[in-house]
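Take a look at the structure set out below.
Here the complex is missing a single protein chain, while all its other protein chains stay put.
Entry: chain A
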Amino acid sequence: MDAFQIIGPVMIGPSSSHTAGAVRIGRLARAILGEQPLRAEILLHGSFARTVRGHGTDRALVAGLLSFDVADERVREALELAPREGLEVTFGEKDLGDVHPNSVQLNLEGREGKVQVEASSLGGAQVVVNKIDAFEVEIYGDLPTLVAAYPDRPGVIAAVAALLAGVGVNIAGMRVSRREAGEQALMVVETDQAIPPGLVPAMRALPMMERVIQIDPV
């Protein structure tokens, strides 16, 4: 327990789950895309869809996509600022199935690529990313996180662990999932220390590595 979790966070209102949490989801989604999105389709589910305007969830998600912080007063103007930043946003509703009531799917497109992210706001500004494209993940955004996609073959986990150990970064948590044995696999690694520059390029240079995403804490 931390005294500043009780007297804090400093945030833009009105709701830690529907506003601050939504800003964090936007920031995480942008980090997962790895660049400023040019186009964003935002599909709201459940409670997010019902109270979107009154809670400013729409502004908050877009503010996050623009990299604004949860305490940035520009959150309120994010919808007006987006076009000026070259971001085109559309909103819709979607039933995402058996997920938390405060959930959203973001379909992002940047200069380099595109990605589909599903995330939920759990309350008290805590969030979790549930899905990146077809992969189920569990990313909270509190710790530096690496996401790696590769064909499911022996040795990849050891190689990544060795790279991290080599730069003195401790692994706080690691989760590996795959669709089927031998198919594409996805690794999510949370670390105690910041991810030093050079580590992600080194991971990308590993044989068979298809995609590496770095997500700094938000």
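Throughout what follows, a contact is a pair of C-beta atoms (placed from the backbone, for glycine too) under 8 Å apart; a residue touches a chain by one contact, two chains touch by 3 or more; residues count from 1.
By our rule, contacts and distances are computed from a predicted model.
Entry comment: the absent subunit's protein name, as recorded by UniProt, is "L-serine dehydratase", drawn from "L-serine dehydratase", "NADH-quinone oxidoreductase subunit J", "dihydrouracil dehydrogenase (NAD(+))" or "UGSC-like domain-containing protein". In the complete assembly, the contact with the undisplayed chain comes from A:Ala3, out of A:Ala3, A:Ala134 or A:Ala181. The chain not shown here touches chain A at positions 1-17, 19-20, 46-47, 50-51, 53-56, 59, 71, 73, 75-76, 98-102, 122-126.
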